[in-house]
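Omission of a single protein chain aside, the complex is shown with its protein chains in their original locations.
Chain nomenclature is as follows: A and B, assigned in order of appearance, with residue numbering initiated at 1 for each chain independently.
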Amino acid sequence: MTTASPTPVTAGGAVYTAVGHDRRRARINPWVVGGLAVYAIAGLIGIIALIVPSLSHLMTDQDLSATFKPPLTPGHPLGTDSLGRDLMWRILGGLGVSICVGLGVAVISIVLGLVLGVFGGFFGRAAAVGTALVVDVTWAFPAILLAIVFAGWLGPGLPAVILALALTGWASFAVIVRGEMLSLRERDFVSAARVLGVSRIRISLTHLLISLFPVTVVMSVFFVSTSIVAESGLSFLGLGAQPPMPSLGVILAEGRDYLSRSWWPVVFAGGALTVLVLLMNALADNLRDRFDPRNRSSR
Amino acid sequence: MTEFSTAHALLAGAESRALEIAGLEISIVNGGTYRPLVTDVTMTVGDGEIVGLVGESGSGKSLTALACMGLLPDGVRVTNGEISLDGSSVVSATESDLRSMRGPRIGMIFQDPMTSLDPCFRIGRQMVEAITEHENVSKQAARKRAVDFLGHVGVPDPAHRFDAFPHELSGGLRQRVMIATALLLEPKVLIADEPTTALDVTTQASILRLVHRLREELDMSVLWISHDLAVVAQLADRVAVMYAGEIVETGDTGQIFARPRHHYTRGLLDCASHGERGVPFGYIDGVVPEPAEWLHGCRFANRCARADSVCAEHPDVVGSEHRGVRCHHPLGEGRSA
Partner (left out) sequence: MRYVLQRFAYAVLVLVLASIVTFMSLRVTPGDVVASIVNPATTPPEVVEQLKERLGLNLPLWQQYWNYLTGMFGGDLGVSLVTKLPVTTLIANSALYTVVLALAAFVVAFGLGVPIGVVAALNKGGWFDRLSLALASFFLAIPNFVLALVAVLAFGLYLRWLPVSGSGSFKHLILPALILAAEPCALTVRVGRTAVLEQLTADYTRTLWARGVRQVRIHWIHVLRNSLSPIISLGSIQIRTLLGYTLIVEVIFRWPGLGTQLVNSILHRDYPVAQALALLLAAVVIISSAVTDVVYRWADPRVRLTGSEAA
């Protein structure tokens, strides 16, 4: 690259991007990964604490002499809530719950979505319409509604939440999978493979899975993120985790009742939730950029 | 490298040349640094002349064309040289000057007619828009002109087609519409960037016939860019060959095809010739280099059978602008060996 810079001599140009500019976005942002790692560790601690009895009391011990302690009180770095419970441990527990639910729902949604999407896209018109119907019916009911219904049936609690979220989650993924399948069928290389005699099933599965990989990865991250938020929302409404189990949503609900006396439960739990979602969204964007612009070369 | 002043001297003594490019250098500019993409391009298109600009993808021909319109992409600029359109400078024009030049004085048509027309608007409306943006005429008058011209370029049933959407027309028709819209404003120069590459051979032939006819009728100058030698051979009066961002040979069509002087041109012609039994396809070893890979000497040296140590020095153009070659060891008369 020459370094001398003559005065550029021309004016006027259109607003398009120059040849080959956005190459630098191919790496995943280390801050995002670092942040998520921190959350993973925190969540892990939370999960362990939930399971191990000798630790779980840290989240549920009430101390009525120490209620509404602000942050940075000795022994309670993030303060205490209305019953004197330590906020930090409760948030850790809540993170553990969130991560479990998020991952669980994501896995179920993706698997269901894949199976039904492939089924719908592959086995001809009837199957396609059939799955389309099921998807559209599922689509018509927002997750919250289903969660409330299930809560009515099974009683409020995490199983109801997980069920509701999974049932609504798979639909969006199935649509994407089916779309991909339909477009794949039209593609030239499928016809070429069939001419060569490869069986229909093998074609679809191989090519499909390969081409679906980027989408699946990005969608999984997205699913985990939305499930975590949804679980918190439902717990906030009283439908998810039941006391004394901590959940970010529960902490927020309790914090809301005493908002005028203590801002820290809402701010810390809400902040933890927001930052987590921000990081996950950033990760999803990163991954998408990583997989995508290779296809979009400009010349 | 041609100095700016030499370019000026050239222009000072110019008679009527529709489009003049002198010592053009185009680079990607990134803050303080710049990397050249096109260097030392000098060529002209005279009144009523069809000049073919030939080269593979990556040779810089499209950038040269865009520079003539003042339409270089973001971050890419003319960093040296001059482009003059019928006496007016393109390079030092303001954006508003350029806008009034584009269309009425210089027009451009592009390769893919499908994506080059706004899919949401009917073609007639787009044609009328081209007129009304530059001239103060009524919509009806513009419409009439557009419909007439559509018929003139061979679009059947032009009054109806006027209201069609781009995707309702075939590729050949769309390209005719593009040509019609470009010529509606009667520009002095038309730049055609590979307009027939996306069309099948028959359609291609009819478009070429159309361009011939229009050139006769309108006394229009055309800069026809293509990688297809056959097309250029049929159409152009003169040819310029580009390789790796610079012009390597210029001359009359007949001269270039019968007696190429640059090894690259000869290579291209060998590749293009086909149809003789038993004669193997010609090919040129290697690939066109990216700007970052350009050699400091002759840029074709690493693919040239005739290259030697002299070629480590960058060759200037030998000969005149009308018949020139950029080579230390140009081929002599005749095509063999």
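In this text, contacts are C-beta pairs under 8 Å (C-beta built on N, C-alpha and C of every residue); 3 or more make two chains touch, one makes a residue touch a chain.
Remember, it's a predicted structure, so these values are computed and weren't measured experimentally.
Across the complete structure, the visible chains that the omitted chain touches are A, B.
The missing chain, though absent from the display, is touched by one residue of A:A40, A:V137 or A:L209; that residue is A:V137. If you put the hidden chain back, the residue from B:F165, B:F257 or B:W294 that touches it is B:F165. For the options B:G107, B:G124 or B:G324, the residue in contact with the chain missing from this view is B:G107. For chain B, the residues in touch with the chain missing from this view are 69, 71, 99-104, 107-108, 110, 112, 115-121, 129-130, 133-134, 165, 167-168, 178, 181-182, 185. Seen from chain A, the chain kept out of the figure touches residues 14-17, 128-129, 132-133, 136-137, 139-145, 148-149, 151-153, 182, 229, 232-233, 236-237, 249, 252, 255-256, 259-260, 263, 266-267, 270, 273-274, 277-278, 281-282.
The rule we apply is simple: only the chains that are shown with their structure count from here on.
Separating the CA-averaged centres of chain A and chain B is a span of 51 Å.
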